[in-house]
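The structure under discussion is supplied below as structure tokens; questions concerning it will follow.
A single protein chain has been omitted; all remaining protein chains appear in their positions.
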Amino acid sequence: METFKGGQHIDGFKYLSREMAIKIMPLPSQVIIPLSQHTGAVCEPVVKKGDMVKTGTMIGTSDKLISSRIHASISGVVKDIVEYNHPVLGQSKAVIIDSDGKDTLDSSIVKRTKIEELSKEQLLEIIKNAGIVGLGGAAFPAQVKLNPLKPVDTLLINGVECEPYLTCDYRLMLEHTHSILKGIGLMQKIIGVERVVIGIEEDKQEAIKLLRNKCVEKKYDIEIVCLKAKYPQGAEKQLIKAILDREVPSGKLPFDVGVIVSNVGTAFSLFEAVYNAKPLYERVVTVTGKCLKQPSNLKVRIGTRFKELIDFCQGFKEAPGKIIMGGPMMGISQYTDDVPVIKGTSGILILSQKEVDEYTQGADQPCIRCGRCVNICPVGMLPYALSLCVEMDRLDKAAQYNPFDCIECGTCTYVCPAKRQILSGIRLIKAVTR
Amino acid sequence: MSEKNTSVDLAITSSPHIRAKETTAKIMWSVTLCLIPSGLVSIYAFGLSVLWIILTSIVCAMASEWLFNCYLQKKPNSLMDGSAVLTGLLLAYNLPAGAPLWMAGLGSFVAILFGKVVFGGLGFNIFNPALIGRVFLMASFPVLMTRWPAPFKVDAITAPTPLAVFKDGFSGSPILNPSEIIHYSYSDLFLGLRGGCIGEASVLALLLGASYLMFKKYISWKLPLSFVATVGIFTWIFGGSSFFSGDYILHILSGGLILGAFYMATDYVTGPVTIQGQIIFGIGCGIITSIIRLWGGYPEGVSYSILLMNMGTPLIDRFVKPKRFGDK
Partner (left out) sequence: MKAILLGVMALSGLGLAFGVLLAWVSKKFHVQIDPRIEKVGELLPGVNCGACGFAGCLGYAEALVNKTATLAGCPVSTADTKKQIAQELGVCDVDLHRVTPLAVVACGGGIRAKDKFKYQGLADCRVAVKTMGGPKNCKYACVGQGTCVTVCPVNAISMQADGLPLINPDLCVGCTKCVAVCPSNIIYMLDRKKKVYIKCRSHDKGAQVMKNCKSGCIGCMKCVKECPVKCITIVDNLAVIDHEKCINCKKCVAVCPTKCIAVL
């Protein structure tokens, strides 16, 4: 089975939500849509207080190259444009829309026909207008990614979902198999590559089977590779290594080795943007955690508050200690549940107070140089050495250990028996030496 | 902005938010646990006095740790992480069965103070603390440290270790007259019916514990194997009267080789961090051990070889680094 060097098998807890079919979340009465949901320039609002908007109306844009448009996710009135809680930045400018309860679609949203006749440029324009971003995590604008600066020979589709707990990509692959394949077909056409490979972890056998059958049935020339279930198998560079045995050096991007990596979720939203002319105003979010009464996979409008999602999952069994946007390995802990879902929200994970105490107990003991972090580091770093640099306050010594190679997967911190906050230290070094 | 939020109850840390179940304490206590079978064999073979030596050593190690770390340096209580207990136990295993109790106590005091505390505590020591204790005792009380009771006859006879027999032949050992020399069969060596240090008694018991450690991936099998194999090959080539005729099985089974290779050379703190580095470490230990055994002044060289290679650890770590992702 294909894999990369290093990494660690992590108990996934995916059973909590993997059998839960995607449910459509009822319309929220109010949405908060941050103007910064992607990598790149922040959008300027194109609506003002009091404006009427429809579902799918563009409300924010930017003339910068690397940016992505923002759309209203419900129809209603713009209540205000203010600083509001943001799941990544803490605070950011956001458009608040009060729903009129009708969910009237914007006039631009009509099913497209004659998709085959669309040229590469037209497709890229559609993607740009629809505000599609990579849904795997970094939320990088899709129109930029699909138009690489260097020739590319392979398109990799990331169906790995190696983050523990999360199941939204898995459910998408099961329930929207054909749409995803169509989306991949579009990507293939835009980039102009022959070879397309989908990588999926071995623990998602059903998805593998389904995609393989669909490929045969609909005559798609797509390889589906079964990968070892190991974290961080879904990290871009590790995925390329596992499937194509090419290594992307530190500071380089996948297209430097002739590859573009995209997520299955992105392929699905691309399909919707092109076939249904639907901008990215909703996405699938896994709401999970052992202290949640009913973990689920929900199709949610962007801008819905976390609190409403949690309530829809029938609330908590016991007191929550941590609310995390994303998975437990790379997610961001939130200080409030009054924070909106954004394009990059793949999941909401709730850890109970008991679990949090368990995980924080006995932190920051002395490093015993056991070498676990060195052996699992997927990019061949010496995490313990960087951690010691921080402990000794000798950040000037850290540069020799290549801190900028770090992909921040967090595996070193996960395996550390002394419970040291290795990754936090590496982030500190990166921030200070930059 | 809504005023009602749960802010003060929610914990904010940076990712990752989950941790593996392994802890330093768990690893240390597991190693301690895995050493117990060997101690039991020793108690069975040499009598209850062995138990007192082990307990004295452990209690003194813990007391020293508490005194220096918790009382004098006001550091958080480190007794429960098991490292002091392990040091005490390993030191006891490196003493002859007839060692006086004060020697065990003194040894573990020195092991903790000069082996660990002076370097800055757990994680910063260069040398294996238990071996520092042993070498200190070897240098200070060479006679007491080399009086080996024969198994099952504690006070009766002082027997040489198999290696001493091998090295000194019949004339070299002043305490014995030739007729009392005990010859050990390989199975005696393996099962533990021989003179020697407390922990060295039974290869079988040691391997039993070590296999658990390897199963749990607490230690890598590569380091001990490279150590033992090097000793085997080296003594096979140079250990006999002519080349390629040495009694390598005797060399592997006797002395502290198994104890050293599986429990002391594999010490995380004082060994290299990478697997490749650990193999180099093991080979180095093997060569030094064989040289001391075959041509050196002592019959046994495991402890010295590990200490010498401990010194080389920073150097190995400097040169043996994992391949940087993306480098050819």
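In order of appearance the chains are A and B, and numbering begins at 1 in each one.
The definition used in the following text is that contacts are C-beta pairs under 8 Å (C-beta built on N, C-alpha and C of every residue); 3 or more make two chains touch, one makes a residue touch a chain.
Since we're looking at a predicted model, the values are computed, not measured.
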Among A:A21, A:L149, A:V216 or A:A431, the residue in touch with the chain that has been omitted: A:A431
Residue touching the undisplayed chain, where the options are A:N276, A:Q294, A:T360 or A:N402: A:T360
Candidate in contact with the missing chain, chosen from A:Y84, A:Y231, A:Y281 or A:Y335: A:Y335
Interface with the unshown chain - residue positions in chain A: 89-91, 332-336, 360, 390, 393, 421, 424-425, 427-428, 431-432
Residues in chain B touching the chain absent from view: 7-8, 10-14
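The rule we apply is simple: only the chains that are shown with their structure count from here on.
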Distance between chain centroids, defined by C-alpha means - chain A, chain B (Å): 48
Touching residues on chain A, where the partner in the complex is chain B: 8, 10, 82, 84-85, 164, 237, 241, 247-250, 252, 319-324, 326, 328-338, 349, 351, 353, 356, 359-360, 362, 365-372, 374-375, 377-382, 384, 402, 405, 408, 410-411, 413-419, 421, 423-424, 427
Parts of chain B lying in touch with chain A, wherever the complex brings them together: 1-2, 4-7, 9-20, 22-27, 81, 121-124, 268-269, 271-275, 278, 321-327
